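For this depiction, one protein chain was excluded, whereas all remaining protein chains were kept in their positions.
When the chains are written out, they are named A, B and C in that same order, and each has its own residue count from 1.
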Amino acid sequence: MWDVGIIGATGYTGTVLVSSLLTHPDVKISLITSNTYKGKKISDIFPAFRGVFEGMLEPTAEKHAGKCDVYFLCLPHGSAMETAQALYNGKAVIVDLSADFRFEDVGLYEKTYIPHRAKELLPQAVFGLPELYRNKIKDSHLIGNPGCYPTSAILGLYPLLKEQMLSGDIFIDSKSGVSGAGREAKTGSLFCEVSEGFKAYNVGVHRHEPEIQKEVSKYSDAKIFFVPHLLPMNRGILTTVYGRLKEQLSTKEVLALYKTTYFGEPFVRVLDEGLYPDTRFVRFSNYCDIGLKVLDDGRIVIISAIDNLVKGASGQAVQNMNIILGLDETKGLRQIPQYP
Amino acid sequence: MWDVGIIGATGYTGTVLVSSLLTHPDVKISLITSNTYKGKKISDIFPAFRGVFEGMLEPTAEKHAGKCDVYFLCLPHGSAMETAQALYNGKAVIVDLSADFRFEDVGLYEKTYIPHRAKELLPQAVFGLPELYRNKIKDSHLIGNPGCYPTSAILGLYPLLKEQMLSGDIFIDSKSGVSGAGREAKTGSLFCEVSEGFKAYNVGVHRHEPEIQKEVSKYSDAKIFFVPHLLPMNRGILTTVYGRLKEQLSTKEVLALYKTTYFGEPFVRVLDEGLYPDTRFVRFSNYCDIGLKVLDDGRIVIISAIDNLVKGASGQAVQNMNIILGLDETKGLRQIPQYP
Amino acid sequence: MWDVGIIGATGYTGTVLVSSLLTHPDVKISLITSNTYKGKKISDIFPAFRGVFEGMLEPTAEKHAGKCDVYFLCLPHGSAMETAQALYNGKAVIVDLSADFRFEDVGLYEKTYIPHRAKELLPQAVFGLPELYRNKIKDSHLIGNPGCYPTSAILGLYPLLKEQMLSGDIFIDSKSGVSGAGREAKTGSLFCEVSEGFKAYNVGVHRHEPEIQKEVSKYSDAKIFFVPHLLPMNRGILTTVYGRLKEQLSTKEVLALYKTTYFGEPFVRVLDEGLYPDTRFVRFSNYCDIGLKVLDDGRIVIISAIDNLVKGASGQAVQNMNIILGLDETKGLRQIPQYP
Partner (left out) sequence: MWDVGIIGATGYTGTVLVSSLLTHPDVKISLITSNTYKGKKISDIFPAFRGVFEGMLEPTAEKHAGKCDVYFLCLPHGSAMETAQALYNGKAVIVDLSADFRFEDVGLYEKTYIPHRAKELLPQAVFGLPELYRNKIKDSHLIGNPGCYPTSAILGLYPLLKEQMLSGDIFIDSKSGVSGAGREAKTGSLFCEVSEGFKAYNVGVHRHEPEIQKEVSKYSDAKIFFVPHLLPMNRGILTTVYGRLKEQLSTKEVLALYKTTYFGEPFVRVLDEGLYPDTRFVRFSNYCDIGLKVLDDGRIVIISAIDNLVKGASGQAVQNMNIILGLDETKGLRQIPQYP
């Protein structure tokens, strides 16, 4: 039984983590923290947990170092790097859900975010996308858990990138449910500001663009153009990627490549020809569904769907933990997508 | 391992049943039927099940008698009674989710619905509300699984009814998500006919009124007045009951009665004073949350919340099966409420 | 042409007022204020107004006294009373959308809200529900515009109250869209905290209860019990009132009373027997739709629907202004309910 701590447990990723870990047979949640709600039971904040898990919220503090085998950091960037510094000792596993340890290139991080104050840890960190980096993850104790948009975009592109089969521009049109904006009280996240509306935002300047680009650049010199949109719903990301194949292949042939690439992956489902994902069918689960179509002229559209809070955040974090601890990767992640 | 069949597996209650039973360690889904989709895989109809459960849908037919240990009937009333006749043999457990076996009084059933064509089975049937009838359920092989509104209303009223503490009129103001109307293509269930709107319907003439009344009448001669409303959301029922206590008690005293009555019940959560249920906090789970307040003049409001497809239908059906088979009542029903 | 000022124009009631007044042939919006957004164009805050109305937002200040013929105060209570003091001169019309001038009984106001700091104005103020107080409104220059819940509840009850036809308890079960909570950034109004959920709140302690009670008490010694609920939608209030008639009448007879009472009212639509309101069919309009049913035993349910931001706030405010200025009451209020 592994002792697990969730630092910052009262945001949406925190509560989804708790929910997932409660179904995990090999871990025990022995620490949950929240500076906002310290001293309260988590079930007072999230009454869904009444009678299920009524752990007390402690303040987020350095003194928690050494207590747990695994720490999940559900904190804003900046705050996460300092907490990681306090908790990292090479033995405990740290899975950071912020952006602080996602960038190998500290310059790129600092250009996109803020000055990095835990640079000495960066060499230890691995970008936690299991389908691409499982082997590296296995040997790491510090995971930069990928962003939600990057997870959906990179999983959609990876088989073609890996084989260097794309040519020219890549356009990434992503649409996210509102929970991606977190639980902070902001006017833009109010029900009446979101419901019955749809818009693009941060066009060409979203912080997830460099995170996607850095992965794309490992295989290709293609420049991506990333446009995120806000959906009037709680959960789910659908990413529609437009590009062009270097040589003409059929939809069937490209799907075969995707099925081969993701063969054995417990959480990627490649759909058959003519089928496309719907966020409803991955909701509350760790699945990433992918469908695609190739046109006669070599253009291709790839569509991927995830639950932004699960495969796009907390579920992937648990998957990373399982890999590092040598556990079955699906433990704590067997939730079947729920609909309606 | 018990063999389980789901007759009519492609409505919302059918798919929720499948989802619940897949997490049940002691059962095997060995039969799923659908006349509409026979010959197809259930995962083609509900892509959420891709890679999870891809069983083939068979036609609904008599020949399935004797195949399973447990049958769940997710059929319209009328059709359910005939299927029950074909399948009932005193050995297999039949849990009928329609109204056909909910009424001890066949006259009341026939006044509310249609002529009953399986009257010989009625003496075997038990109204499957575990919190009230667990002992009877244990010994039965034919369960009339309660309606969604009745489940929420009766659980809200039961402790006071049992103690005969109510006096005078009872008003039951219920609000249900759209999934209560089923998956049939009806104009009234279209997104654009429901979204951004709220209304009462079937005022004083809803078929669940007699179902609630018959239970109330076992303890009291109070007449209920039931007004259902349609909520612009997928899942959940909130029922607000208004009544009057025979003698003045405090909110605390009445809550104590509720906590005593439901002590040990795995799926009823009585909230503390000042707290009231939200359907969000029972969503996707088998919980019924109850809160209440007593006024200085003896009036009382009791508020209960369930997921209409789980405790209001498929979850309760699994709970009934567990009771009859002598299993832990929570097996297959440990889903934690999911939010957002 | 009357000069009109909107003090606090960037909340939801402010923007709906602007929208309504722009269609009014006899008024000119010559002042809009906002302390939060002063110096900006209203069309920068609400891009719906681009190219339609691009007025500059001024700070809310005393210096605006004497500038306009009519002032609408869309401010929090407390702040409204002080602004009214600064602007009131007996000539300009002041319609206050806060609670500050709704209570004839200052003690009741202070018990419900805060100490009143403009008591000297209270004798001038009229509760601005035109269907009940049109004559008083005509002669007033200071209107306490009714709350949204009270408007729906009182219009639903008024014909029976006036005739003293009710006996015993009155239960008022109201359900409101989220815009009723205003545009302030609060966790409880976030999309993810509201969508796909439904709950009661402020059970028996909502500030609109005394506002309704004071009107009921003018005709009856009945005690109301008011339970508001939060709907996962933007706009609309549906109020379901439960009571008992002193003597047995038919639904038809009571509907006849309602049709007589509201005969000639431009904004009340009494529905025929068997029909009940839906908030969708009054959305964006100043209508109040009312339907009702009487049971055999004398119990009655009355259901009323309004758009909380129109008849429940800004539309009613314009109606009050029209009455005072001697204009056709429907000017600026001819919006047809829009659906879907």
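By definition in this document, a contact is a pair of C-beta atoms (placed from the backbone, for glycine too) under 8 Å apart; a residue touches a chain by one contact, two chains touch by 3 or more.
Computed from a predicted model, the values in this text were never measured in an experiment.
Only one of A:105, A:120 or A:169 touches the absent chain when the whole complex is considered: A:169.
Listed residues B:232, B:266, B:312 or B:337: the one in touch with the omitted chain is B:232.
Across A:40, A:186 or A:223, the residue that sits in touch with the chain not pictured is A:223. Checked against the full complex, the candidates C:15, C:140 or C:176 give a single residue touching the omitted chain, namely C:15.
Annotation: of A:244, A:259 or A:334, A:244 touches the absent chain (contact as defined above). In the full complex, chain A touches the hidden chain at residues 169, 171, 173, 175, 177, 192-193, 195-201, 203-204, 223, 225, 227, 229, 231-236, 238, 240, 242, 244, 276-281, 283, 293, 295, 297, 299, 301, 303, 305, 339-340. Although one chain is not drawn, its touching partners on chain C can still be listed: residues 12, 15, 19, 22-23, 46-52, 179, 195-196, 234-235, 269, 271, 275, 278, 280-285, 287, 289, 309, 334, 336-340.
Counting the whole complex, the residues of chain B in touch with the unshown chain are 12, 178-179, 183, 185-187, 189-196, 232-234.
Convention: only the chains that are shown with their structure count from here on.
At the interface between chain A and chain B, over half of the residue numbers involved are used by both copies, so each side presents largely the same positions.
One simple way to say how far apart two chains are is to compare their mean CA positions; for chain A and chain C this gives 45 Å.
If you average the Cα atoms of chain B and of chain C, the two centres end up 39 Å apart. The mean-CA centres of chain A and chain B are about 36 angstrom from one another, to the nearest whole unit. Among all residues of chain A, those that touch two or more other chains are 12, 179, 195-196, 234.
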